[in-house]
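One structure is given below, encoded as structure tokens.
The complex appears here without one of its protein chains, the remainder shown in place.
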Amino acid sequence: MIIQQTLNALSLGSMYALIAIGYTMVYGVLRLINFAHGDIMMVGAFSAFVTYSVSGSFSLAVLVAIFVASITGILTYKIAYKPLLDKDAPKISLLITAIGVSFFLENLFNMLFGGIPKAFNYPKFFDKLIHIFGAVTPLSSIIIFVVTFIVLLVVLWFLNKTKYGIAIKAIAFDMNTVKLMGINVDFLIILVFIIGSALASLGGIFYAISYPSIDPLMGVLVGLKAFAAAVLGGIGSVSGAAIGGFILGFSEIFVVAFFPDMAGYKDAIAFFFLILVLLFKPTGIMGIDFERSRF
Amino acid sequence: MIELKNITKKFGGVTAINNLNFKVNLGETFGLIGPNGAGKTTAFNIITGNYNPTSGKIIFKNEDITNEKPSKIVRLGIARTFQNIRLFKSMSVFENVLIGFDNHIDYTFFEAIFRFPRFFREEKKFKDEALKILEVLKLDKYKDYTATSLSYGNQRKVEIARALATSPDLLLLDEPAAGMNHSESEELAQILEVIKKEFDLTIILIEHDMKFVQKVCDRVIVLDYGKTIFEGTPADMLKDEKVIKAYLGDFNV
Partner (left out) sequence: MRYFTTLIITTILVIGTLYFANNHLDGYSVMILSNLGIFIILAVSYNLINGVTGQFSLEPNGFVAIGAYVTALLLLDKDSKSMQFMLSDPSPFVMWMHASFIPALLISGVVTSLVALTLAFPVFRVRGDYLAIVTLGFGFIIRIFAINQDAYTNGSMGLSSIPHDANLLWIGIFALITVVVVLNIVYSKFGRAMKAVRDDEDAANAMGVNTFKMKTYAFMTSAFFEGIGGGLMATLLTTISPDQFTFMLTFQLLIMVVLGGLGSITGSIMGAIIVVVGMEWLRFLDEPNLLGFTTDAHPGLRMVVFSIILILVMLFARKGLLGDKEIWDKFRKQK
């Protein structure tokens, strides 16, 4: 049973990790909680749903999901955030538009697809049962974990080893210096939104396969939890977001496994972590300190 | 009055201040001189508790105030102005000064909600006080203007007025004459004389304008890359070999 639950936890944690990375990267460059991020995951899942129903090709569905989610991310930045950043508007204005975009996406999809959860179709081979260390698990949970692991390695490689990645990390600490170095900051921020949205859409598809249904509000709670995971790992840190995601995945699965009575409160665990982190270690596990005084 | 003992501050690997020592006596006007990046504002931020020093001690009125919080340090009697003016932008000049009185106005949250007599009494008392400060600084005619709509020079004076409202014994002025023209800085020098007497102040100021420094400061200390290279009177400073060598061209004498 432990092995079974561990596999479940790994695939749930993968999903949180993928979504948490988008939060943490946007926070890193803009110091903004991108409330719309959870909904971008929903947009990705719906795009995959529609494409797969129409074309029957799952790989095409994944590509379309990544594409549509990235475009949504870019548009969100360009239309809703950038004008306010250019005007040097107070942060509260940005947070309000962020919530506005989130609510807009939820209700737009609610209007287009209706609020009733839709069964999410996916190729049958995902359901193939695999025997591993004496446990039985659908192939999907292995795929989810392996894909996430590879994606994480690629993102970390990109951030640490490529010119653009290093520049993105530099804006997180000092945007003005990066500007002075003649790097196009706007382009880097768009890149951050593309990476975050693409990962979120993958997370959305994985969510849809695991449950397997989608609805316009699916991104709200998952997004909130992923944000808590990002804070737990240390907001601003990509590896921290991944670690936070897995910790949250494991906690949710094992709390329910060991204390079945607590099943109804599973969704409160992330919130509990968030409060604990704020109380005892506000910089999270990876401990990035943005609290430099601005004098 | 105040003494900094072996203060060192490091940011990551960079040493902003290296073993800074000075003592300011009661009633003195003390200048902190040095080019940009010499660690002067950092020294202010350490005194006011915005930064904790990496090592060293600060003694104020015979009390160790190292590592105290900014709000506590204000209550102990140290007030400051900012290099890049930081007035409350939604408020009038008058309200900005009233914020300085926050610790002195004595009524509770409930007395404010239910408008107890003490609320009206205290508000009246400190509004009169605020007006007095504005009069001393010749700002009374701008009382109801939005603070940030005033001229640069007047905004600096509002910052001083706001700092005075906290009723400090020690006033820290971060480049008070910056951006002022000649007649404005002349006027400021006079005003500093007046408020020093009126409010029994000791002043530490950071300034680049050497004429202004010569006029108002009794003693100065010169920093270079976090190190102290001179301590003495402004007149001696201008003759000092080391200072001239280090700063030739930086002084607008």
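Order as written gives the chain letters A and B; numbering starts at 1 within each chain.
Going forward, a contact is a pair of C-beta atoms (placed from the backbone, for glycine too) under 8 Å apart; a residue touches a chain by one contact, two chains touch by 3 or more.
If you're wondering where the values come from, they're calculated on a predicted model, not measured in any experiment.
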item: Of A:60, A:84 or A:285, the residue in touch with the unshown chain; value: A:84
item: Residues belonging to chain B that touch the chain removed from view; value: 48, 50, 70-71, 74-75, 79-80, 82, 86-91, 95, 98-103, 105, 107, 109, 112-115, 119-120, 123, 144-146, 149, 162-163, 166
item: Positions on chain A where the hidden chain makes contact; value: 31, 33, 35, 80, 83-84, 89-93, 95-97, 99-101, 103-104, 107-108, 110-111, 114-115, 220-221, 224, 227-228, 231, 264-265, 267-268, 270-271, 274-275, 278-279, 282, 291, 293-295
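Please note the rule applied: only the chains that are shown with their structure count from here on.
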item: Centre distance in Å when chain A and chain B are each reduced to the mean of their C-alpha atoms; value: 47
